[in-house]
Each structure stands twice: as structure tokens, then as C-alpha cells.
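Dropping a structure here in C-alpha cells format, bear with me for questions.
This part shows subunit A:
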Amino acid sequence: MIALLLRDLKLAFRAGGGFGLGLAFFLIVTVLVPFSVGPQSSLLTTIAPGVLWLGALLACLLSLDRLLALDWEDGSLDLLATAPLPLEAVVTIKALAHWLTTGLPLVLAAPFLGVLLNLPVPGFSWLVISLLLGTPAMSVIGTFGAALTVGLKRGGLLLSLLVLPLYVPTLIFGAEVARRGATGMETQTPLLMLAGITAATVALLPFASAAVLRINLR
Partner candidate 1 sequence: MIPDLGKYADTVLWSYVVSIGLLIALVAFSVIRGRKMRAEMEKVEQRMSRNG
Partner candidate 2 sequence: MTIAAKANSLWEYANPRKFLATSERVLPFFWISAGLCLVIGLTWGFFFTPDDYKQGSTVKIIYLHVPAALMAVNCWLMMLATSLVWLVRRHHVSALAARAAAPIGIVMTLIALATGAIWGQPMWGTWWAWDPRLTSFLILFLFYLGYVALWEAIEDPDTAADLTSVLCLVGSVFAILSRYAVNFWNQGLHQGASVMRAGAVTGTDTEEKVSNIYFYPLLLCIIGFVLLFIALVFYRTGTEIRARRIKALLARERVNG
């Protein structure tokens, strides 16, 4: 299991493109927002938590189609399916690798981009906490989407269409935590809901992903 994780991480670092691209995308989205809505700092303060969450979500989405596609193309997915390791574990590792290479950097970058958007000081910690809690769910849900579309030639756009509605609850509660944190309101309820969603998706969705992958590998 650990070997597989290390292999995935190594591939992500070596393959160029993949790693860091999500971060760059996140940066660009954040930079473009003031251009589109205007530079008034009060307005930016209001929308900063939501924009940062949306940016992180889109950056996460962007990297999903490479999640399983490479392994699918070179056939290592078939090998993994016949390996003694259950497929559920494989997809969990895949999601974990995706989170480590995409989700975690986004979480770490978010405070710096928050400065650009004039995020109020109390918002920083809540932003990081909410992203830290929410991005694993995004990786796991994304793995499900990637498993659904893995066999398709041009699955990228379809993948977005399938995954985005599934992201709605995570986005709502995550952005709500960040927004409430930034305005100094209590954050316990959305935080608990967000944690619940993440825990439930991490625990249950790999089974669906593995089932879907088995169908696709048939």
C-alpha cells in the first residue's frame, strides 16, 4: 500500500505538468477575480472566503482527469485490479495521493492568496481549517468521478459535469465555515457538517469508486 502511495507521489512529482499546475490555476483564478469585480477592498473582503473556496475546488477539479487516466493508459490499472490489494484500498490510496499532491498544496497556498483578496485576519485560520477538512472529500469524490469516466476518450468535460453537483454540499459547508470565520460568527455547525461529509465520503465512497472501476475494467 505504502509502495503504491510512494509510486503515485513520485510519478506526480516527476511527470511535470500534473503537480503544481493546480496551484498555478488557483493563483490565476484568485488574481483574475479583482480584475472582474473591481479592486474595492471592502467588496473583496466580503467575497474572499467564497472565491478562495471556489478557486481551490476548481483547481482540484482540473487535476482529476489525470488521476486514473495515466494508469489506465499504460495498463497498470489492470495489474492493480488483479493484485492482492483490494481495489477499494487502491482507490483510497489514489485519492490520498491526489490529496497530497493537489489538496494539501492548495490548503497551504490559500492564506497567501487570502492576503491578495484582503481576507480579514480572523478568517485565515478558519479558511485553512475548512480547506483542510474539505479537500479530502473533494479528492475522494473526484476519484469516484474519475473512476466513472476512466474508459472514455474525452472524459474531462463529462467528469466536471458529473463531479460538480457532487461537490455542492462540501462547497456550501466549507465556504460557510470560511465566511462565518471571516466575519467572526460561530462556525461550529457548518464545521461539524463539513467534517461529517468528509468522514462519510472518505469512509463510504471508495466502495462505490472501486465498484465502478471494476465495471470499467471488465
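What we mean here is this: a residue touches a chain if its C-beta (ideal position, glycine included) is under 8 Å from a C-beta of that chain, and two chains touch if they have at least 3 such contacts; residues count from 1.
The candidate set was assembled so that all candidates are chains of the complex that A comes from, given by their letters.
Given the structure is predicted, the values throughout are model-derived calculations rather than measurements.
Visitor: Which numbered candidate touches subunit A here in the complex: 1 or 2?
Guide: 2
Visitor: Under the stated contact criterion, what part of subunit A meets candidate 2 in this complex?
Guide: The touching residues are 144, 148-149, 151-152, 155, 158, 161-162, 164-166, 168-169, 172-173, 176, 180, 189-190, 193, 197, 205, 208, 211-212, 215-216, 218.
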